[in-house]
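Excluded from the complex is one protein chain; the other protein chains are retained at their positions.
Note that the chains take the letters A, B, C and D in the order they are written out, and that residue 1 is the start of every chain.
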Amino acid sequence: MNAPLINWYKFSSPATFYPLAAKLIPWFTAATILLAAVGLWISFFVAPTDAQQGEGYRIIFVHVAASWMSMFIYCVMAFWSAMCLSFNARLSGMMASALAPTGAMFAFLSLLTGSLWGKPMWGAWWVWDARLTSQLILFFLYLGFIALQSAIDDPRRADKAGAILSLVGVINVPIIYFSVQWWNTLHQGASVSMTKSPSMAQTMLWGMLIMALAFWAYSITMALLRVRCIILEREMTNEWVKKNALE
Amino acid sequence: MSAFFVPFKQSVQRDLLLAARHKTELITALFFFVIVVNLLPLGVGPDPELLRKIAPGILWIGALLATLLGMQRMFAPDHADGTLEQMALSPQSFTVLVAGKITAHWLVAGVPVVLMAPLLGLQFDLSARSLWVLTLSLLLGTPVLSLIGSVGAALTLGVRGGGVLLSLLILPLYIPALIFGAGAVEADLAGLSIEGHMSLLAALAVLSAFFGPWVTTFALRIALE
Amino acid sequence: MLSVTQLTCQRGERVLFEGLNFELPEAQWLHVCGANGCGKTSLLRILTGLAEPVSGTISWNGTAIGEKREVFHEDLLYLGHQGALKEELTPLENLTLSLGMEGYTRGPKDVAEALHQFGLRGREHLPVRFLSAGQRRRVLLTRLLLRPARLWILDEPFTALDVHAVAFLTEKISAHLETQGTVVLTSHQPLTLAHGQAITL
Amino acid sequence: MKPRHKRMVLILAALAVLGVAAMLVLNAFRSNLVFFYTPTQIANGEAPHNKPFRIGGLVKTGTLHRDGVTAYFTVTDTSKDTIVKYTGILPDLFREGRGVVAEGRIGDDGQFTASEVLAKHDENYMPPEAKSAVDQAQQAMKTLKP
Partner (left out) sequence: MHWNSLNDFFAMGGYGLYVWGSFGACALGMLIEPLLLRARRRAIVARVPAKELME
């Protein structure tokens, strides 16, 4: 057999992934701190004041990053779920459940920071805009995934059931998004549409991208930390855990 | 073809017979629908103009909740007494048997709601044309509700707090059906073409009719393990 | 022929059995023995394909059971702990419906005849909720007479049965073996049947 | 049926289902579910001929006049205008300077005859498309003027 295939299978075993994750975590932690520091510096000291929104626009540095991550993490979760169902690999299911809480937190932060931006800019904490509504539903989908997994005792069944749910969800997310958009358009429109993009200054864009990268590194760190916890919880009786993992 | 229709018919007939022995369950969904739809005007006041405007939404949400009511019992009794195991081990296709059960749920919970909706629509002063659109949209939409709900029912089978969990899982997935269904009636009230909404609702129905039983069967096999 | 290789079963964190091997040719039966909670039911469910083993393979006549599931199910009759009976239906309705879902049509006369054989004369039209535990068990076992299958997998078939019913069932099992059938069963009482193997978990 | 044949049938059925669903979605788009045309698009000849469609924008201030039960007003996205003819009762929320969506068709005389006029439910709001159309038009004017 060819070597890469064997390697792949080797790393997809929890026993090998556990120490690998331990090696990766410091790097991603460092990346998170570094990128967040640069991102914060740009967002408060380098990026100029926005002509229309004054200083209030600085919220988008965290808001956009959180929104991107919440959507991206759901897609990654669905990917691992597909892996879990098609290859019956234990690690894939663990990865999916390790990602969910971080994704849910970002979905919540995106809603929270969004409404903190909406109040001064739109004059309302919440409008039934397509973006807002579908983001809220994404948050519910995360909650459903977490609730389903925590309600099932058998971890193998929890993994598979969660995998089905997240795959059904990922097919539905675009449908929900477009349906909400159409629904919104037939009635009164939101007073401000998110689609009007302010032509963004270069530094603002950089700040946003670096912030997004920081959130990205943070999510990976959290997923690795959590997957290590999950591996320990599930494989506590195995010999390798007793020998190696709990030094 | 008979490999499909015979077990399908058997499965539908069986569930209908069981439903006929549980008449209260049959009536509960319908009664719930009538009550919920009639409570809302009491909450928002009797202004006919306002009521006509919110009628599509109210009727659709009422239908949605009424079909949700019996959803958890779609597989739970069969799971509890071992019938589901026997179905999974049947030489007939499990997916077809499951499709039969979903159809039976629709016939018991969905169809009465569809038939009752125009009557309730009269209370909201909808025109004859809008009543037709309402009935048609529910006729296309309630199967979608049963099909998506069956996935949730299978996933939460035998799980702690299944009922609440089921609502949390599937209500977000119901949103497109709700929007296009109520949207069709609203479009008709506004004098617009309903074709777009109906097409999308039909697309949802076709997709869920094909993939719904399949995903449900998959989830049921996991639940039986 | 039912053959099992290197079967391992795990429930939660506990390994129930590991590396289980056996071969069960035609006209033979297997007695699965063991204390409560040692994995008898789990083994039976794995043999039917309902549950997935952690590792190992099961094949029926040389084909893995998951491969041609419907062909295997044609040959398989599994009766579990649970009755698979609907309380509100009569024994006659219950059996007709469950046979129907498996693709077998039996007239009410045949079904009633089989119920009589199991000593349920006069109970055919009584809803199951009025029957005793032993009678319910008999209704379930009546399926052995109505549904042709070459492999019987029976989980505690003798539970709640009286002496007559036990004798009748034993007779039916040996008749099944004589017609080149195969039986896997769990039971706590010793059985007087020829051509048997036993495994203890 | 052999398992392989069965799988083929299933795959074909799945493709057929996806095809039907895609057709229905496309049909929904074609039947003009959401979008309305702006006066600029109509002026550019993008609007369909002899087929009903929706037009959206603002009612130009001072252009509404009535001729019996027939009302004439101008819908604008501030760069181009379209005159709309409508026979019937205008909705209560119909105001000059506010957002409006009208459904109708362009006749042989080149005039837009509306069969339905919809005012926005909330006076303070404007449909996002109309707003962005207005914004775009203003942007275009700005870049053109100096």
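One rule holds for everything that comes next: contacts are C-beta pairs under 8 Å (C-beta built on N, C-alpha and C of every residue); 3 or more make two chains touch, one makes a residue touch a chain.
Because the structure is a prediction, the values reported are computed rather than measured.
Every shown chain that the unseen chain touches in the whole complex is listed here: A. When you scan A:Ile42, A:Ala96 or A:Leu109 for touch with the missing chain, the hit is A:Leu109. On the side of subunit A, touch with the chain left out of the figure occurs at residues 44-45, 48-49, 54-56, 58-59, 62-63, 66, 101-102, 105, 108-109, 112-113, 116-117, 119-120, 218, 221-222, 225-226, 228-229, 232-233, 236, 241-242, 246.
The definition used in the following text is that only the chains that are shown with their structure count from here on.
For the pairs A-B and B-D, the count of C-beta pairs in contact is higher at A-B. Subunit A and subunit C have centres, each the mean of its CA atoms, that are 48 Å apart.
Chain geometry summary: the mean Cα position of subunit B and that of subunit D are 33 Å apart. Among the residues of subunit B, those touching two or more other chains are numbered 190, 200, 225. Residue ranges on subunit B touching subunit D, taken from their complex, read 3, 190-193, 195-197, 199-200, 202-203, 206-207, 209-211.
Of all residues in subunit A, those touching subunit B in their complex are 137, 140-141, 143-144, 147-148, 151-152, 156-157, 160-161, 164-165, 168-169, 172, 175-176, 179-180, 182-183, 186. Against subunit B, the residues of subunit D that register as touching in their complex are 1, 13-14, 17-18, 20-22, 24-25, 27-29, 31-34, 52, 54, 103, 115-116, 118.
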